[in-house]
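Quick one: the structure is below, questions incoming.
Every protein chain but one is kept in place in this view of the complex.
A and B are the chain letters, set down in written order, and residue numbers restart from 1 in every chain.
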Amino acid sequence: MKRRQQGILTGMPFMANIAPRTFVDDLGRKLYLANPPKRIVSLAPSITEMLFAIGLDEEIVGVTDFCNFPPAALTKPKIAYSQPNLEAMLALQPQLVLAPPSFIRPDFLAKLEQLKVPTFILESKTVEGILGHLQLLGRMVGHASRANEQAAKLRKEIGDLTRTIEGLPRPTLLYVLNSEPLITVGPGSFIHHLIELAGGRNAAERASAPYPRLTMEEVLTQNPDMLLFPVGEYEGIPQAEQDRWKRWQSLTAVREGNLFQIQSDLLNRPGPRVLDGLRELVRILHPDAAARETPPTPSFP
Amino acid sequence: MTPSPVSTDSSSSVSIPRIHSTSRAGSSITGGRPRLTPLRWGLWVGGGMAMVSVVCVVCLGFGTEAISFSRIASLVASTALGMGGEMVADDPTSVIVLQVRLPRVLLAFLVGGSLAMVGVALQALLRNPLADPFVIGISSGAALGASIALLFGVGISILSVSALPVCAFAGALFSLFIMYRISSAKFGFSIYTLLLAGVVLNAIFSAFIMFLTSIADPNRAFGMYAWLMGTLIGPDFPTLGVLALYLGLGLFLLTAHSSSLNLLTLGEETARSLGVDVERVKKLVFIASALLTGAVVSFSGIIGFVGLIVPHAVRFLVGADHRLLLPLAGLVGGGFLMIADTVARTVLSPTELPVGILTALLGGPIFLWLLTHRQAQLGMK
Partner (left out) sequence: MTVSINGSLSAYSLHQVTFGYASRRQEVSKAILDRLSCEIPVVQVFGILGPNGSGKSTLLKLLAGVYQPQEGRLSLFGNPLSGLAQAEIARQVSLVPQETLQVFPFTIAEMVLMGRYPHHRGWGGWHWEDASDWEIANQAMADMNVAHLGGRLVTEVSGGERQRAIIARALTQQPKVLLLDEPTAFLDLHHQLDIVRGIRRLNREQGLTVVLVSHDVNLASQYCDRVMLLNQGHPVDIGPPDQVIRPDVLEAVYGCRVLVDRHPQSGLPRVTLPV
């Protein structure tokens, strides 16, 4: 893509609001869509979930192998994840490809540009980012009102949820992304953000990388009150590895039996189900507050 | 007896000029190293052990948490004296020193020592001073075996003493077998052949491992990558004990054969003519090397170049006699990896680096230097 000098405001995110059918993605690339695209390929489970959440279905013509939610996603044609099959994708004749920045290779992106396949990169690192993306996608595909409605609803519910834990002490939580060797989430990662939002303190908050290998000494020093293991269909810590944490008897989490599991999809995917993930986190971090809260309404109607 | 066809001058009138008379036998080898006696052996090995103990205590003193040496000394002393006494579970300093640092430092010692000794043994067996379990693809073979075990759920976890080390052992043995067939081919035995074969073997095994990780689910693949980079995790003491047993067996086999290894460096035919039962020794050394590499790789992933740097350094120090070289390389290798791992876990604290990265960064350039500057010694001319 060429960047042309068009004026001082060109390329800034809010330009998207000014020029109605021009959109700017998270790599700063501009995309002009004359009409809402009718054939969309999603290259991330979180994006697939967003698309369904704003009411699309028929328009979604291709998803990744890992797109397992909502159930309708399972029936969509699959193109691989980290190594998307270009031919399979082109055969779907996409009018819009939505991709996360992390797994898409620069050469693949360049090829799509060369083939004039409209490609849009979405990277959500915060809850606000997800809400913004929902609305942005709504405008792109012509479902603006539905998307705004969804975003507002999510914003309200997240606000309600976080209000219940306001002022409460913040327990320390260690999220075990990989057990042996220990890899966790640090500042800069989405899950770190969620832990803080849910009223917790990340045991790896001193780490220097978003996905650091943490020394066991640091874990013992931070002495987390709870350990959280992702489990799920595609990824997760095996039970045997979870059980081996029980030898660290000096950890408050172990002594008090605070070893929790969470569906990894709920935290790993910066999509509309982030509310469910947050709710789980609050339930783990602040069981008393969670009990007071009104029963959750499903985020999908 | 047939009469000598040579005229009478030969036997009596001309004798070979003798520089040293036989009366000075034994004590008087001019220059060079003194002879290896049990005393000298004991001094070196004892000195090595003392050095390793010091290194061990120093390494215990470094970590994310600042803990004073006196505290560490008293903790270690009290544990050592009151063997089996209950450790104070809720004293964080004691837990950090005795349950985090100590097992990890000990693991580093076992892993480093084993890798160095395997390096020594392979170098003797293949008559190639550049042989290293990593360079010639033995570690990759073990890693492939371990990856298969991991992914197909034979032994889901890395630390369990289960099918995992067995698969790693099988992988190491398989690649050693291939390597040996290549190196003992009638034509084309050279250091280069071996290195090239190692490169290719590494590439093939890496491709298989990448294939496995690409069909695996992302999180497992992620964990496997992290493990492959070479990581030491402090296991619990029973696990450490099992590993020590495993390694002890391999080390015993190697050390017992160190005199035979000396002769094997002269070449198989010569070794045989000097009375070595070459086939038996080869088999045992192969199995011991595969055992050690398999055990080490299944615990710590791929840590390269330890088996290359350490034997070279120790040979420089004490010479090539395997009776001394093997145990001393084991001690120095252990000490080396303890230090390397201490750096790996403290330099970016509280984040840590895979120690395999450090050893490769250090060992790679040394390997290249040896390759380019020491050709004469490597017999490559």
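The rule is short, and it goes like this: a residue touches a chain if its C-beta (ideal position, glycine included) is under 8 Å from a C-beta of that chain, and two chains touch if they have at least 3 such contacts.
Remember, predicted model here, so these are calculated numbers, not experimental data.
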item: Partner chains on view for the chain not depicted; value: B
item: Candidate in contact with the missing chain, chosen from B:Asn128, B:Ser175, B:Ser289 or B:Thr351; value: B:Asn128
item: Touch criterion as defined above, residue of B:Gln99, B:Ser140 or B:Asn262 at the omitted chain; value: B:Asn262
item: Residue in contact with the excluded chain [from B:Leu245, B:Leu274, B:Val347 or B:Leu368]; value: B:Leu274
item: Residues of chain B (touch criterion as defined above) contacting the omitted chain; value: 1-2, 4-7, 10-11, 14-22, 24-26, 28-33, 35-38, 123-124, 127-129, 186, 253, 255-260, 262-263, 265-267, 269-270, 272-278, 281, 284, 315, 319-321, 323, 376-379
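Keep in mind that, in the parts below, only the chains that are shown with their structure count from here on.
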item: Geometric centre distance via CA averages, chain B-chain A, whole Å; value: 45
item: In the complex, chain B residues that touch chain A; value: 63-65, 89-92, 95-96, 99-101, 104, 156-160, 214, 217-220, 222-223, 226-227, 231, 233-234, 236, 345, 348-354
item: Touching residues on chain A, where the partner in the complex is chain B; value: 66, 81-83, 177-183, 186, 204, 206-209, 212-218, 220-221, 223, 230, 234-236, 238, 240-241, 244, 247-250, 264
